[in-house]
Every structure is written in C-alpha cells, then in structure tokens.
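Shown below is the structure under consideration.
All protein chains of the complex are present and in place, except for one that has been dropped.
For chain A:
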Amino acid sequence: MASEKAEIDALKKECDGLRTQIEAARKAVNDGSMTGASGGVASVGRVQLKLRKTLKGHLAKIYAMHWATDSKQMVSASQDGKLLVWDTHTGNKLVAVPLKSAWVMSVAFAPSGNLVASGGLDNICTVYNIKAASPKTLRELDAHTGYLSCCRFLSDSEILTASGDTTCCLWDLETGKQKVVFTNHIGDCMSLALSPDMNTFISGACDSLAKLWDVRDGTCKQTFSGHTSDINAIAFFHSGNAIITGSDDCACKMYDLRSDQEVINYQDTSLNAGVTSLALSSSGRLIFAGYDDFNCHIWDSLKGEKVGVLSGHDNRVSCTGVPEDGLGVCTGSWDSFLKLWN
C-alpha cells in the first residue's frame, strides 16, 4: 500500500508540474491582447437588424433549432413533443415529426437535408428520414447514461452527440453503434460544434471547460479554462483557428486554438443573465448570443464591444443560428416562437 501511495504522490506531482508548464507556455506567447490589436480596426457602428418573420406553430418552449445547409429550411424542437421543419422564406411548415419523448433538448439537420436528429431527457438520439412520405425513424442511438444535450451530423452515416453523462460520442448510423467515446469532462456536456474541416470538434460542459477533440482517435487535444460556470454554447470561428463559448457566468469568450488561450472576454456589467446559445455572422465579425434576459445581444467579435440587440421575445432565448449564406439570424425562445432577423 505504501508503494501505491508513493506512486500516486509521484503522479500527482507530475500533474502539477505539467499544469505549471502549460501555464508558463501560454504566458510565454501572450505578447499582446486582441482588444489592443483591434484598436485600429474600423468600428462596425450600431448593428440594427429588423424582425422579418415570426414563426408560430409550436405550443410550448422551444429548446433547439438548426439550419439546413440550403439556408432555406430550418428545423426546430419544442417540448410540445414535435420537431417542425420550416421553409423560412415562405414561413410555411414543411414537415412535423412527432416525438416519442417530449423532453427534447437538441435537434440537428444532416448536411444532405435527408435526415434530422433529436434527443433529450430520454438519453437517446433518434434519427428520422424526413424525405419519406411521412417521417420515418431510421435509428435510435441508445447508449448514453445521461440526457442528450446536443447532436450534430457529419454526414448521413455519422453523428456526434454530447450528453449529461459527461461524454461525447461518435456514432455509425449504418450499424447504430458507438464508434468513438470521448471521455475527459467531469461535468455534463452541454454543447458541441464540428470544425470546418470536420477533423476535430469542440465541447462545452458544466465543469466550465471547453475541450478540443480529434474526431477519429478520440483524444482530447486541448482544454480551455476561464469560465466560472457551465458552458452552454460553443461555436467555431469560420477560419477554424478560434472558438467562442457562452456560459451561465454571463460571459462569452473567444479562445484561439493555436495560442491555446483565451483572447477576448465578452462581458457587460449591465448583462446579468446567462448565455444560452450563440452563432456567428458569415465573416465572424458579429457574435449573436442568446441570453436568459429574453434578448439576443450582438457583439463585435474583434473589439469585444456590444453593438446591438435583438429584442422581441417574451421569454428566454434558448437557441440561435445563422444559415450558411449568412443572410439572417434565427432566434428561438421559451415563448414558443422563432424569429428571423436581418
């Protein structure tokens, strides 16, 4: 037993040493701030977007939404037990998918537009074929031991999930089996985002950490700290070199992957509400962040300043998304409505 204790003590000492080494390496490259560097960049001025459409149809809180890659269709999920696929140009509902479990927390559109997936407190990620005459359940991915908080398709044959059981998982949709399990978080995983090149993904969790993972080999490559509460939302900057996180600590942060550290903090003393969701405009210059204060606030990603607000919901903004063509922003809320702005 003594030799065991000695080994554990040695390992702990090595951990402490490695942590100190990582902090020192980060400090060594910290030769200037992003806000300092962006001082010379022209201001975007006040960003005033107009409400163009309110999509009515759900009968309860909306928890999630996801744009199709055609930038026209969009899927939303509500705890009324339905997924709705919308044509956002006309405002028409195209497909309604009744859910086995109404406690949905996440929804995703496959890049092909053929499939949608959803899941929540049932711990299951269910994949539906929406091109069939009526929506058909293709797969029930059932292995997580906690709620499904987020899901994203890589293709019609692979999907990534994040769970309250603290793991993320890559599934093979042909077999319905887990291909890779990503373990390292020590709190519920709340959100995930795939890199533009699809070789890596990022996860945010209730341990207040964001982690970068290799999709194929399951390794956690980098860990980003700084938030002081649950990270609810996470997104890649379009270049693939930075990530944005949103947290219950009322702040958003940008972390640069190559510098391995936080480079900007988006926080305002007048904003005392948790961040629920976030999305970037197509150039990455604007961050649309949904908050518990019923608003979606707009941040200048380079200067760290608040530049606008989308007001109109009567309850928490739970989800936000910008389509691939960048032509607008969609916000979804606990007030049961989705709103389109540009």
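Just a few scattered comments:
Simple rule for what comes next: contacts are C-beta pairs under 8 Å (C-beta built on N, C-alpha and C of every residue); 3 or more make two chains touch, one makes a residue touch a chain; residues count from 1.
Quick note on the criterion: contacts and distances are computed from a predicted model.
Name of the non-displayed chain as stated in its UniProt record, restricted to "DELLA protein", "Guanine nucleotide-binding protein subunit gamma", "Cytochrome c oxidase subunit 7A2-like, mitochondrial" or "Integrator complex subunit 11": "Guanine nucleotide-binding protein subunit gamma".
Considering the full assembly, A:33 is the residue among A:33, A:137 or A:199 that touches the omitted chain. Interface residues of chain A facing the missing partner chain: 4, 7-8, 11-12, 14-15, 18-19, 21-22, 25-26, 28-34, 37-38, 41, 44, 47, 49, 52-53, 72, 88-89, 184, 186, 219-223, 237-239, 241-242, 256, 258-261, 263, 281-286, 301-302, 322, 325-329, 340, 342.
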